[in-house]
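Shown here: the complex without one of its protein chains, the others still in place.
Letters A and B mark the chains as written, and numbering starts fresh at 1 in each.
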Amino acid sequence: MSDFWILLTGSLVAACCGIVGVFLVLRKMAMIGDAISHSVMPGIVIAFLLSGSRDSMLMMSAALLFGLITTFLIGLMQRTGIQSDASIGVVFTALFAIGVILVSLFARQVHLDQDAILYGEIAFVHWNIWELGGVNMGPKAVWLLGFTLVVIIAVISLFYKQFKLASFDPALAAAVGIPVAFFHYLLMGLVSMATVSSFESVGAILVVGLLIIPPSTAYLLTDRLGVMLGLSVAVGVAGTFLGYGASVLLDASIAGCMVVAVAVLFAAAFLFSPSQGLVVTKLRQRRLAAQAAIASVQKQ
Amino acid sequence: MKTLDKLHQHGAGGVKAPSGATSPLSVSGLSVAYQKKPVLRDVTFEVNEGELIGVIGPNGAGKSTMMKAALGLIPSISGEVLVYGKPCSEQRRLIGYVPQRESVDWDFPTNALDVVLMGTYGRLGWIRRPGAKEKAEAMECLRKVGMADYADRQISQLSGGQQQRVFLARALVQNAKLYFMDEPFAGVDAATEKAIITLLQELKKNGKTVIVVHHDLATVQQYFDSVLLLNVELKGFGPTSRVFTQDMLQHTYGGRLAFLDHTIAAGATEAHGGVSL
(Lines give C-alpha, C1' and ligand atoms only; values in the text may rest on other atoms or scores of the structure.)
Protein backbone atom coordinates (compact mmCIF):
# COMPACT_ATOMS: atom_id res chain seq x y z
CA MET A 1 0.00 0.00 0.00
CA SER A 2 2.83 2.40 0.78
CA ASP A 3 4.09 2.06 -2.79
CA PHE A 4 0.72 3.17 -4.05
CA TRP A 5 0.64 6.25 -1.82
CA ILE A 6 4.21 7.23 -2.66
CA LEU A 7 3.55 6.92 -6.39
CA LEU A 8 0.29 8.83 -6.11
CA THR A 9 1.94 11.60 -4.11
CA GLY A 10 4.83 11.80 -6.55
CA SER A 11 2.47 11.94 -9.51
CA LEU A 12 0.42 14.71 -7.92
CA VAL A 13 3.62 16.69 -7.25
CA ALA A 14 4.65 16.16 -10.86
CA ALA A 15 1.26 17.31 -12.13
CA CYS A 16 1.15 20.49 -10.01
CA CYS A 17 4.72 21.46 -10.86
CA GLY A 18 4.47 20.38 -14.48
CA ILE A 19 1.54 22.68 -15.23
CA VAL A 20 2.76 25.90 -13.62
CA GLY A 21 6.33 25.13 -14.75
CA VAL A 22 5.27 25.40 -18.40
CA PHE A 23 4.46 29.07 -17.94
CA LEU A 24 7.66 29.68 -15.99
CA VAL A 25 9.76 28.22 -18.79
CA LEU A 26 7.86 30.07 -21.52
CA ARG A 27 8.13 33.39 -19.68
CA LYS A 28 11.86 32.79 -19.12
CA MET A 29 11.31 32.81 -15.40
CA ALA A 30 12.63 29.34 -14.59
CA MET A 31 15.02 30.73 -12.02
CA ILE A 32 12.22 32.72 -10.38
CA GLY A 33 10.59 29.35 -9.83
CA ASP A 34 13.84 28.24 -8.22
CA ALA A 35 13.82 31.34 -6.04
CA ILE A 36 10.22 30.84 -4.90
CA SER A 37 10.80 27.19 -4.05
CA HIS A 38 13.61 28.28 -1.72
CA SER A 39 11.99 31.32 -0.22
CA VAL A 40 8.69 29.76 0.87
CA MET A 41 10.84 28.03 3.52
CA PRO A 42 10.65 30.75 6.18
CA GLY A 43 6.90 30.99 5.58
CA ILE A 44 6.46 27.31 6.31
CA VAL A 45 8.63 27.44 9.43
CA ILE A 46 6.90 30.52 10.78
CA ALA A 47 3.53 28.86 10.23
CA PHE A 48 4.81 25.84 12.20
CA LEU A 49 6.04 28.05 15.00
CA LEU A 50 2.82 30.03 15.20
CA SER A 51 0.38 27.16 15.09
CA GLY A 52 2.51 24.50 16.74
CA SER A 53 1.21 22.02 14.20
CA ARG A 54 1.45 21.20 10.55
CA ASP A 55 -1.79 22.90 9.73
CA SER A 56 -1.92 22.73 5.98
CA MET A 57 -4.05 25.78 5.35
CA LEU A 58 -1.94 28.04 7.51
CA MET A 59 1.21 26.70 5.87
CA MET A 60 -0.27 27.31 2.47
CA SER A 61 -1.17 30.90 3.28
CA ALA A 62 2.23 31.65 4.78
CA ALA A 63 4.00 30.13 1.80
CA LEU A 64 1.78 32.08 -0.58
CA LEU A 65 2.63 35.26 1.25
CA PHE A 66 6.37 34.59 1.05
CA GLY A 67 6.14 33.57 -2.59
CA LEU A 68 4.48 36.86 -3.44
CA ILE A 69 6.96 38.81 -1.31
CA THR A 70 9.78 37.14 -3.24
CA THR A 71 8.21 38.04 -6.57
CA PHE A 72 7.61 41.58 -5.42
CA LEU A 73 11.16 42.07 -4.11
CA ILE A 74 12.73 40.67 -7.27
CA GLY A 75 10.59 42.97 -9.38
CA LEU A 76 11.40 45.93 -7.17
CA MET A 77 15.14 45.33 -7.47
CA GLN A 78 14.94 44.92 -11.23
CA ARG A 79 13.20 48.26 -11.43
CA THR A 80 16.08 49.92 -9.57
CA GLY A 81 18.43 48.68 -12.27
CA ILE A 82 19.80 45.44 -10.80
CA GLN A 83 20.16 42.56 -13.24
CA SER A 84 17.38 40.03 -12.90
CA ASP A 85 19.86 37.21 -12.25
CA ALA A 86 21.42 39.00 -9.34
CA SER A 87 18.08 40.16 -7.91
CA ILE A 88 16.88 36.57 -7.87
CA GLY A 89 20.10 35.40 -6.23
CA VAL A 90 20.03 38.00 -3.48
CA VAL A 91 16.37 37.54 -2.58
CA PHE A 92 16.11 33.78 -2.42
CA THR A 93 19.38 33.21 -0.58
CA ALA A 94 18.36 35.75 2.05
CA LEU A 95 14.91 34.23 2.61
CA PHE A 96 16.19 30.68 2.51
CA ALA A 97 18.86 31.62 5.04
CA ILE A 98 16.18 32.93 7.39
CA GLY A 99 14.30 29.66 6.98
CA VAL A 100 17.32 27.51 7.76
CA ILE A 101 18.21 29.62 10.79
CA LEU A 102 14.68 29.32 12.15
CA VAL A 103 14.79 25.57 11.66
CA SER A 104 18.15 25.34 13.42
CA LEU A 105 17.08 27.48 16.36
CA PHE A 106 13.66 25.94 16.89
CA ALA A 107 14.30 22.47 15.51
CA ARG A 108 12.57 20.77 18.41
CA GLN A 109 9.39 22.81 18.13
CA VAL A 110 8.89 22.46 14.40
CA HIS A 111 9.64 18.75 13.97
CA LEU A 112 11.43 19.67 10.81
CA ASP A 113 15.10 19.09 10.28
CA GLN A 114 17.52 20.06 7.60
CA ASP A 115 17.19 16.64 6.01
CA ALA A 116 13.50 17.24 5.40
CA ILE A 117 14.32 20.51 3.67
CA LEU A 118 16.62 18.72 1.29
CA TYR A 119 15.17 15.31 0.70
CA GLY A 120 11.52 15.63 1.60
CA GLU A 121 9.72 12.82 3.36
CA ILE A 122 7.87 11.11 0.58
CA ALA A 123 8.87 7.73 1.99
CA PHE A 124 6.85 8.46 5.15
CA VAL A 125 3.92 10.04 3.39
CA HIS A 126 1.49 7.22 4.28
CA TRP A 127 2.25 7.57 7.99
CA ASN A 128 0.75 11.00 8.20
CA ILE A 129 -2.92 10.13 7.85
CA TRP A 130 -5.86 12.48 7.77
CA GLU A 131 -8.68 11.21 9.94
CA LEU A 132 -12.18 12.58 9.66
CA GLY A 133 -14.53 11.51 12.40
CA GLY A 134 -12.36 8.49 13.09
CA VAL A 135 -12.41 7.44 9.45
CA ASN A 136 -9.08 6.98 7.70
CA MET A 137 -9.13 9.30 4.72
CA GLY A 138 -5.65 8.50 3.42
CA PRO A 139 -2.43 10.50 3.64
CA LYS A 140 -2.70 14.23 4.33
CA ALA A 141 -0.15 15.05 1.65
CA VAL A 142 -2.34 13.49 -1.02
CA TRP A 143 -5.29 15.65 0.02
CA LEU A 144 -3.18 18.76 0.11
CA LEU A 145 -1.65 18.07 -3.30
CA GLY A 146 -5.01 17.09 -4.72
CA PHE A 147 -6.51 20.35 -3.54
CA THR A 148 -3.60 22.33 -5.02
CA LEU A 149 -3.90 20.49 -8.31
CA VAL A 150 -7.61 21.26 -8.52
CA VAL A 151 -6.94 24.95 -7.85
CA ILE A 152 -4.17 25.07 -10.44
CA ILE A 153 -6.22 23.34 -13.11
CA ALA A 154 -9.25 25.53 -12.38
CA VAL A 155 -7.34 28.81 -12.51
CA ILE A 156 -5.27 27.93 -15.56
CA SER A 157 -8.19 26.63 -17.59
CA LEU A 158 -10.42 29.54 -16.60
CA PHE A 159 -7.82 32.13 -17.60
CA TYR A 160 -5.98 30.10 -20.21
CA LYS A 161 -6.14 32.81 -22.85
CA GLN A 162 -4.90 35.51 -20.48
CA PHE A 163 -1.94 33.40 -19.32
CA LYS A 164 -1.16 32.54 -22.91
CA LEU A 165 -1.23 36.11 -24.23
CA ALA A 166 0.57 37.55 -21.21
CA SER A 167 3.30 34.96 -21.74
CA PHE A 168 3.64 35.44 -25.47
CA ASP A 169 3.13 39.17 -25.89
CA PRO A 170 2.71 41.11 -22.64
CA ALA A 171 2.64 44.43 -24.51
CA LEU A 172 -0.41 43.46 -26.53
CA ALA A 173 -2.00 41.88 -23.47
CA ALA A 174 -1.70 45.19 -21.63
CA ALA A 175 -2.92 47.11 -24.67
CA VAL A 176 -6.13 45.08 -24.91
CA GLY A 177 -6.74 45.63 -21.22
CA ILE A 178 -5.61 42.35 -19.63
CA PRO A 179 -4.23 43.18 -16.16
CA VAL A 180 -0.78 41.73 -16.83
CA ALA A 181 0.61 42.40 -13.36
CA PHE A 182 -2.36 40.66 -11.75
CA PHE A 183 -1.83 37.53 -13.82
CA HIS A 184 1.88 37.66 -13.09
CA TYR A 185 1.21 37.56 -9.38
CA LEU A 186 -1.54 34.99 -9.84
CA LEU A 187 0.92 32.69 -11.58
CA MET A 188 3.51 33.27 -8.88
CA GLY A 189 0.85 32.46 -6.29
CA LEU A 190 0.15 29.16 -8.05
CA VAL A 191 3.88 28.42 -8.16
CA SER A 192 4.10 29.07 -4.41
CA MET A 193 1.13 26.76 -3.79
CA ALA A 194 2.65 24.02 -5.92
CA THR A 195 5.96 24.44 -4.13
CA VAL A 196 4.61 24.36 -0.61
CA SER A 197 2.39 21.35 -1.18
CA SER A 198 5.28 19.50 -2.78
CA PHE A 199 7.75 20.67 -0.17
CA GLU A 200 6.99 17.99 2.41
CA SER A 201 7.30 15.25 -0.16
CA VAL A 202 10.33 16.12 -2.23
CA GLY A 203 12.11 18.90 -0.33
CA ALA A 204 12.66 22.53 -1.18
CA ILE A 205 15.46 22.21 -3.67
CA LEU A 206 14.34 19.26 -5.69
CA VAL A 207 10.96 20.86 -6.34
CA VAL A 208 12.85 23.03 -8.79
CA GLY A 209 13.76 20.02 -10.83
CA LEU A 210 10.10 19.08 -11.20
CA LEU A 211 9.13 22.69 -11.94
CA ILE A 212 11.62 23.16 -14.76
CA ILE A 213 12.80 19.88 -16.25
CA PRO A 214 9.46 18.31 -17.34
CA PRO A 215 8.20 21.53 -19.05
CA SER A 216 11.56 21.91 -20.79
CA THR A 217 11.33 18.33 -21.99
CA ALA A 218 7.80 18.91 -23.28
CA TYR A 219 8.94 22.12 -24.98
CA LEU A 220 11.36 20.10 -27.07
CA LEU A 221 8.63 17.68 -28.13
CA THR A 222 5.78 19.88 -29.33
CA ASP A 223 4.81 23.16 -30.95
CA ARG A 224 1.44 23.52 -29.24
CA LEU A 225 0.89 25.02 -25.82
CA GLY A 226 -1.98 22.69 -24.92
CA VAL A 227 0.04 19.62 -25.86
CA MET A 228 3.03 20.99 -24.01
CA LEU A 229 1.00 21.17 -20.79
CA GLY A 230 -0.13 17.57 -21.14
CA LEU A 231 3.31 16.27 -22.05
CA SER A 232 4.89 18.14 -19.18
CA VAL A 233 2.64 16.36 -16.69
CA ALA A 234 3.23 13.04 -18.45
CA VAL A 235 7.00 13.44 -18.27
CA GLY A 236 6.79 14.33 -14.59
CA VAL A 237 4.60 11.30 -13.78
CA ALA A 238 6.83 8.99 -15.81
CA GLY A 239 9.81 10.38 -13.91
CA THR A 240 8.04 9.62 -10.64
CA PHE A 241 7.53 5.97 -11.52
CA LEU A 242 11.02 5.49 -12.93
CA GLY A 243 12.60 7.37 -10.06
CA TYR A 244 10.73 5.42 -7.41
CA GLY A 245 11.71 2.17 -9.07
CA ALA A 246 15.33 3.24 -9.16
CA SER A 247 15.30 4.37 -5.55
CA VAL A 248 13.97 0.99 -4.40
CA LEU A 249 16.64 -0.81 -6.40
CA LEU A 250 19.47 1.44 -5.26
CA ASP A 251 18.24 2.16 -1.72
CA ALA A 252 18.68 5.89 -2.29
CA SER A 253 16.70 9.13 -1.82
CA ILE A 254 13.34 8.86 -3.59
CA ALA A 255 13.12 12.58 -4.40
CA GLY A 256 16.69 12.62 -5.70
CA CYS A 257 16.00 9.63 -7.92
CA MET A 258 12.82 11.26 -9.25
CA VAL A 259 14.73 14.34 -10.33
CA VAL A 260 17.49 12.28 -11.90
CA ALA A 261 14.84 10.27 -13.74
CA VAL A 262 13.19 13.36 -15.25
CA ALA A 263 16.67 14.63 -16.14
CA VAL A 264 17.28 11.39 -18.02
CA LEU A 265 13.97 11.87 -19.84
CA PHE A 266 15.06 15.40 -20.73
CA ALA A 267 18.32 14.09 -22.11
CA ALA A 268 16.38 11.57 -24.19
CA ALA A 269 14.14 14.32 -25.61
CA PHE A 270 17.17 16.51 -26.18
CA LEU A 271 18.79 13.80 -28.28
CA PHE A 272 15.86 12.05 -29.92
CA SER A 273 12.94 14.50 -30.16
CA PRO A 274 11.37 13.82 -33.58
CA SER A 275 11.24 17.50 -34.51
CA GLN A 276 14.21 19.06 -32.74
CA GLY A 277 16.38 16.30 -31.26
CA LEU A 278 20.12 16.65 -31.69
CA VAL A 279 20.66 13.16 -33.12
CA VAL A 280 17.56 13.38 -35.28
CA THR A 281 18.54 16.72 -36.84
CA LYS A 282 22.10 15.49 -37.40
CA LEU A 283 20.79 12.34 -39.11
CA ARG A 284 18.39 14.40 -41.20
CA GLN A 285 21.19 16.69 -42.30
CA ARG A 286 23.34 13.72 -43.19
CA ARG A 287 20.53 12.10 -45.16
CA LEU A 288 19.86 15.32 -47.06
CA ALA A 289 23.55 15.67 -47.82
CA ALA A 290 23.66 12.08 -49.04
CA GLN A 291 20.61 12.61 -51.22
CA ALA A 292 22.14 15.74 -52.67
CA ALA A 293 25.34 13.82 -53.38
CA ILE A 294 23.43 11.00 -55.08
CA ALA A 295 21.45 13.49 -57.11
CA SER A 296 24.58 15.23 -58.30
CA VAL A 297 26.18 11.87 -59.20
CA GLN A 298 23.10 10.85 -61.15
CA LYS A 299 23.15 14.10 -63.05
CA GLN A 300 26.65 13.41 -64.19
CA MET B 1 -5.55 74.78 -12.78
CA LYS B 2 -6.10 77.81 -14.91
CA THR B 3 -2.68 77.51 -16.47
CA LEU B 4 -3.35 73.88 -17.28
CA ASP B 5 -6.54 74.68 -19.11
CA LYS B 6 -4.65 77.33 -20.94
CA LEU B 7 -1.98 74.83 -21.82
CA HIS B 8 -4.48 72.41 -23.30
CA GLN B 9 -5.91 75.04 -25.53
CA HIS B 10 -2.50 76.18 -26.53
CA GLY B 11 -1.41 72.60 -27.17
CA ALA B 12 -4.39 71.68 -29.31
CA GLY B 13 -3.58 74.51 -31.65
CA GLY B 14 -5.00 77.30 -29.56
CA VAL B 15 -8.52 77.32 -30.97
CA LYS B 16 -10.31 74.03 -31.48
CA ALA B 17 -10.97 72.80 -27.97
CA PRO B 18 -14.32 71.09 -28.58
CA SER B 19 -13.11 69.03 -31.55
CA GLY B 20 -11.08 66.93 -29.09
CA ALA B 21 -14.23 64.99 -28.37
CA THR B 22 -14.29 63.43 -31.81
CA SER B 23 -10.61 63.12 -32.62
CA PRO B 24 -9.41 59.50 -32.62
CA LEU B 25 -6.36 60.52 -30.61
CA SER B 26 -5.70 63.71 -28.78
CA VAL B 27 -2.49 63.95 -26.78
CA SER B 28 -1.69 66.94 -24.64
CA GLY B 29 1.41 67.75 -22.63
CA LEU B 30 2.62 64.13 -22.59
CA SER B 31 6.00 63.71 -20.88
CA VAL B 32 7.88 60.54 -19.96
CA ALA B 33 11.10 60.24 -17.98
CA TYR B 34 12.96 56.97 -17.40
CA GLN B 35 15.85 58.22 -15.31
CA LYS B 36 17.03 61.79 -15.02
CA LYS B 37 16.25 63.05 -18.46
CA PRO B 38 12.84 63.15 -20.03
CA VAL B 39 12.73 60.91 -23.09
CA LEU B 40 9.57 62.64 -24.19
CA ARG B 41 8.82 66.23 -23.32
CA ASP B 42 5.49 67.98 -23.45
CA VAL B 43 4.16 66.38 -26.61
CA THR B 44 0.83 67.72 -27.78
CA PHE B 45 -1.03 66.84 -30.96
CA GLU B 46 -4.40 65.76 -32.25
CA VAL B 47 -4.92 63.46 -35.21
CA ASN B 48 -7.70 63.55 -37.77
CA GLU B 49 -9.91 60.56 -38.38
CA GLY B 50 -9.17 58.35 -41.37
CA GLU B 51 -5.56 59.33 -41.87
CA LEU B 52 -2.32 57.37 -42.16
CA ILE B 53 0.15 59.09 -39.91
CA GLY B 54 3.89 58.43 -39.94
CA VAL B 55 5.91 59.03 -36.77
CA ILE B 56 9.40 59.99 -37.84
CA GLY B 57 12.52 60.80 -35.87
CA PRO B 58 16.08 59.67 -35.14
CA ASN B 59 16.92 56.66 -32.95
CA GLY B 60 16.19 57.33 -29.31
CA ALA B 61 13.79 60.12 -30.18
CA GLY B 62 11.05 58.49 -28.12
CA LYS B 63 8.86 57.21 -30.96
CA SER B 64 8.07 53.84 -29.39
CA THR B 65 7.94 55.47 -25.98
CA MET B 66 5.35 57.94 -27.23
CA MET B 67 3.26 55.09 -28.58
CA LYS B 68 3.50 53.06 -25.38
CA ALA B 69 2.74 56.06 -23.21
CA ALA B 70 -0.25 56.94 -25.36
CA LEU B 71 -1.49 53.36 -24.91
CA GLY B 72 -0.89 53.60 -21.17
CA LEU B 73 1.66 50.78 -21.20
CA ILE B 74 4.30 52.88 -19.45
CA PRO B 75 3.71 55.59 -16.86
CA SER B 76 4.00 59.22 -17.89
CA ILE B 77 5.03 62.03 -15.56
CA SER B 78 2.48 64.40 -17.00
CA GLY B 79 -0.03 64.78 -19.77
CA GLU B 80 -3.38 63.50 -20.92
CA VAL B 81 -4.31 61.08 -23.69
CA LEU B 82 -7.85 60.94 -25.04
CA VAL B 83 -9.09 58.34 -27.50
CA TYR B 84 -12.33 59.50 -29.09
CA GLY B 85 -12.71 61.90 -26.22
CA LYS B 86 -12.25 59.38 -23.38
CA PRO B 87 -9.25 58.04 -21.48
CA CYS B 88 -7.39 55.24 -23.21
CA SER B 89 -8.28 52.66 -20.54
CA GLU B 90 -12.00 53.03 -21.34
CA GLN B 91 -11.49 52.72 -25.07
CA ARG B 92 -9.38 49.57 -25.34
CA ARG B 93 -11.84 47.96 -27.74
CA LEU B 94 -11.31 50.78 -30.22
CA ILE B 95 -7.55 50.43 -30.24
CA GLY B 96 -5.43 47.99 -32.22
CA TYR B 97 -1.74 47.59 -31.45
CA VAL B 98 1.11 46.00 -33.38
CA PRO B 99 4.21 45.84 -31.17
CA GLN B 100 7.71 45.56 -32.58
CA ARG B 101 8.31 42.12 -33.98
CA GLU B 102 11.39 41.57 -31.81
CA SER B 103 9.38 42.17 -28.66
CA VAL B 104 8.10 38.60 -28.54
CA ASP B 105 9.73 35.18 -28.42
CA TRP B 106 8.91 33.47 -31.69
CA ASP B 107 9.86 30.08 -30.23
CA PHE B 108 6.59 30.19 -28.28
CA PRO B 109 4.67 26.96 -28.85
CA THR B 110 1.84 28.21 -31.02
CA ASN B 111 0.91 28.54 -34.68
CA ALA B 112 0.01 31.46 -36.94
CA LEU B 113 -3.77 31.10 -36.63
CA ASP B 114 -3.49 30.98 -32.86
CA VAL B 115 -1.48 34.22 -32.79
CA VAL B 116 -4.16 35.92 -34.88
CA LEU B 117 -6.84 34.61 -32.53
CA MET B 118 -5.06 36.43 -29.71
CA GLY B 119 -6.37 39.62 -31.30
CA THR B 120 -9.88 38.62 -30.24
CA TYR B 121 -8.98 38.12 -26.57
CA GLY B 122 -9.67 41.72 -25.66
CA ARG B 123 -13.29 41.69 -26.76
CA LEU B 124 -13.99 38.19 -25.41
CA GLY B 125 -13.90 39.44 -21.85
CA TRP B 126 -12.55 37.51 -18.89
CA ILE B 127 -13.89 34.03 -19.35
CA ARG B 128 -15.03 33.37 -22.92
CA ARG B 129 -12.76 31.47 -25.27
CA PRO B 130 -12.43 32.09 -29.00
CA GLY B 131 -14.97 29.91 -30.81
CA ALA B 132 -15.83 29.00 -34.39
CA LYS B 133 -16.89 32.55 -35.25
CA GLU B 134 -13.59 34.01 -34.05
CA LYS B 135 -11.67 31.29 -35.90
CA ALA B 136 -13.44 32.15 -39.14
CA GLU B 137 -12.63 35.83 -38.64
CA ALA B 138 -9.01 35.05 -37.91
CA MET B 139 -8.74 32.93 -41.07
CA GLU B 140 -10.27 35.76 -43.05
CA CYS B 141 -7.66 38.18 -41.70
CA LEU B 142 -4.87 35.73 -42.50
CA ARG B 143 -6.22 35.57 -46.04
CA LYS B 144 -6.17 39.35 -46.28
CA VAL B 145 -2.45 39.42 -45.53
CA GLY B 146 -1.80 36.48 -47.83
CA MET B 147 -0.96 34.03 -45.07
CA ALA B 148 -3.94 31.66 -45.16
CA ASP B 149 -1.75 28.77 -46.30
CA TYR B 150 0.44 29.17 -43.23
CA ALA B 151 -2.31 29.03 -40.60
CA ASP B 152 -1.02 25.78 -39.08
CA ARG B 153 2.63 26.72 -39.28
CA GLN B 154 4.64 26.98 -36.05
CA ILE B 155 5.53 30.67 -35.83
CA SER B 156 9.29 30.17 -35.54
CA GLN B 157 9.21 28.59 -38.99
CA LEU B 158 7.92 31.78 -40.61
CA SER B 159 10.21 34.32 -42.22
CA GLY B 160 10.50 37.78 -40.71
CA GLY B 161 8.12 39.24 -43.26
CA GLN B 162 5.60 36.45 -42.69
CA GLN B 163 5.76 36.98 -38.93
CA GLN B 164 5.05 40.66 -39.47
CA ARG B 165 2.05 39.81 -41.62
CA VAL B 166 0.73 37.51 -38.90
CA PHE B 167 1.03 40.42 -36.49
CA LEU B 168 -0.91 42.62 -38.89
CA ALA B 169 -3.62 40.00 -39.27
CA ARG B 170 -3.84 39.93 -35.51
CA ALA B 171 -4.36 43.70 -35.46
CA LEU B 172 -6.99 43.40 -38.20
CA VAL B 173 -9.00 40.88 -36.24
CA GLN B 174 -9.10 43.33 -33.36
CA ASN B 175 -11.39 45.34 -35.63
CA ALA B 176 -10.34 48.59 -34.03
CA LYS B 177 -10.86 52.17 -35.18
CA LEU B 178 -7.46 53.47 -34.17
CA TYR B 179 -4.29 51.49 -34.89
CA PHE B 180 -0.82 51.89 -33.42
CA MET B 181 1.94 50.11 -35.34
CA ASP B 182 5.51 50.07 -34.08
CA GLU B 183 7.87 49.75 -37.04
CA PRO B 184 5.86 47.27 -39.10
CA PHE B 185 8.21 47.81 -42.03
CA ALA B 186 11.40 46.99 -40.14
CA GLY B 187 13.34 44.15 -41.72
CA VAL B 188 10.63 42.86 -44.05
CA ASP B 189 10.97 41.76 -47.65
CA ALA B 190 9.61 43.75 -50.59
CA ALA B 191 6.52 41.55 -50.98
CA THR B 192 5.57 42.03 -47.35
CA GLU B 193 6.18 45.75 -47.53
CA LYS B 194 3.78 45.92 -50.43
CA ALA B 195 1.22 43.75 -48.68
CA ILE B 196 1.41 45.97 -45.60
CA ILE B 197 0.99 49.23 -47.47
CA THR B 198 -1.97 47.84 -49.43
CA LEU B 199 -3.50 46.86 -46.13
CA LEU B 200 -2.91 50.29 -44.64
CA GLN B 201 -4.62 51.86 -47.61
CA GLU B 202 -7.56 49.55 -47.16
CA LEU B 203 -7.81 50.39 -43.47
CA LYS B 204 -7.82 54.06 -44.38
CA LYS B 205 -10.54 53.50 -46.97
CA ASN B 206 -12.67 51.95 -44.23
CA GLY B 207 -12.28 55.11 -42.18
CA LYS B 208 -9.68 53.78 -39.72
CA THR B 209 -6.93 55.92 -38.32
CA VAL B 210 -3.44 54.39 -38.38
CA ILE B 211 -0.35 55.71 -36.59
CA VAL B 212 2.89 54.10 -37.75
CA VAL B 213 6.40 54.44 -36.37
CA HIS B 214 8.50 54.54 -39.50
CA HIS B 215 12.19 54.57 -40.30
CA ASP B 216 12.60 54.73 -44.04
CA LEU B 217 12.51 58.42 -44.98
CA ALA B 218 12.51 57.58 -48.67
CA THR B 219 8.97 56.17 -48.56
CA VAL B 220 7.35 58.67 -46.22
CA GLN B 221 5.80 60.89 -48.87
CA GLN B 222 4.42 57.90 -50.71
CA TYR B 223 2.87 56.22 -47.68
CA PHE B 224 1.53 58.80 -45.26
CA ASP B 225 -1.08 61.56 -45.24
CA SER B 226 0.38 63.23 -42.18
CA VAL B 227 3.75 63.20 -40.55
CA LEU B 228 4.66 63.62 -36.92
CA LEU B 229 8.28 64.64 -36.44
CA LEU B 230 9.63 63.69 -33.04
CA ASN B 231 12.91 64.15 -31.25
CA VAL B 232 12.09 64.08 -27.54
CA GLU B 233 9.95 67.11 -28.27
CA LEU B 234 7.40 67.40 -31.01
CA LYS B 235 9.25 68.99 -33.90
CA GLY B 236 6.40 69.23 -36.33
CA PHE B 237 3.02 67.77 -37.17
CA GLY B 238 0.77 68.19 -40.15
CA PRO B 239 0.06 67.11 -43.73
CA THR B 240 3.06 65.37 -45.27
CA SER B 241 3.45 67.91 -48.05
CA ARG B 242 3.79 70.76 -45.58
CA VAL B 243 5.75 69.07 -42.77
CA PHE B 244 8.02 66.63 -44.57
CA THR B 245 10.44 69.24 -45.81
CA GLN B 246 14.17 69.51 -45.70
CA ASP B 247 14.12 72.32 -43.16
CA MET B 248 11.80 70.49 -40.84
CA LEU B 249 13.82 67.28 -41.08
CA GLN B 250 17.01 69.21 -40.41
CA HIS B 251 15.26 70.66 -37.41
CA THR B 252 14.29 67.16 -36.23
CA TYR B 253 17.45 65.22 -36.94
CA GLY B 254 19.99 67.95 -36.31
CA GLY B 255 22.84 68.09 -38.78
CA ARG B 256 22.84 64.37 -39.52
CA LEU B 257 20.71 64.39 -42.61
CA ALA B 258 22.83 65.80 -45.43
CA PHE B 259 22.95 62.50 -47.28
CA LEU B 260 19.20 62.39 -47.59
CA ASP B 261 18.94 65.59 -49.58
CA HIS B 262 17.94 63.97 -52.81
CA THR B 263 15.34 61.62 -51.35
CA ILE B 264 13.10 64.47 -50.39
CA ALA B 265 14.06 66.85 -53.14
CA ALA B 266 10.69 66.38 -54.77
CA GLY B 267 8.69 67.42 -51.75
CA ALA B 268 11.03 70.13 -50.62
CA THR B 269 10.27 72.43 -53.51
CA GLU B 270 7.07 73.51 -51.82
CA ALA B 271 7.14 76.41 -49.47
CA HIS B 272 7.95 75.30 -45.96
CA GLY B 273 4.80 76.25 -44.17
CA GLY B 274 4.82 73.40 -41.66
CA VAL B 275 3.74 74.16 -38.15
CA SER B 276 6.88 74.34 -36.13
CA LEU B 277 6.07 73.94 -32.47
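The rule we apply is simple: a contact is a pair of C-beta atoms (placed from the backbone, for glycine too) under 8 Å apart; a residue touches a chain by one contact, two chains touch by 3 or more.
To be clear about the criterion, contacts and distances are computed from a predicted model.
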item	value
Omitted chain, identified by the protein name its UniProt record gives, among "Dynein-related subfamily AAA family protein", "Tetratricopeptide repeat protein", "Thiamine-binding periplasmic protein" or "Manganese transport system membrane protein MntC"	"Manganese transport system membrane protein MntC"
Residue, one of A:S2, A:T93 or A:S157, that touches the chain absent here	A:T93
Full-complex contact with the absent chain, from A:L58, A:V151, A:L242 or A:L278	A:L278
Which residue of A:S56, A:S216 or A:S232 touches the chain not shown here	A:S216
Footprint left on chain B by the chain that the document does not show	3, 6-7, 10, 14, 29, 31, 33, 36, 38, 42, 77-78, 107, 156
Sites on chain A contacted by the missing partner chain, in the whole complex	25, 28-31, 33-34, 77, 80-83, 85-90, 93-94, 96-98, 100-101, 104-105, 107, 114-115, 118-119, 203, 205-206, 208-209, 211-213, 216, 219-220, 247, 250-253, 255-260, 262-263, 266, 270, 276, 278
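Note that only the chains that are shown with their structure count from here on.
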item	value
Residue ranges of chain A touching chain B (in the complex, touch as defined)	26, 28, 158-162, 164-165, 167-169, 171-178, 219, 222-225, 227-228
Chain A partner contacts - residues on chain B that touch it in the complex	68, 71-73, 89, 92, 95, 97, 99, 103-105, 108-111, 115, 118, 121-122, 124, 126-127, 129-130, 154, 170, 174, 180
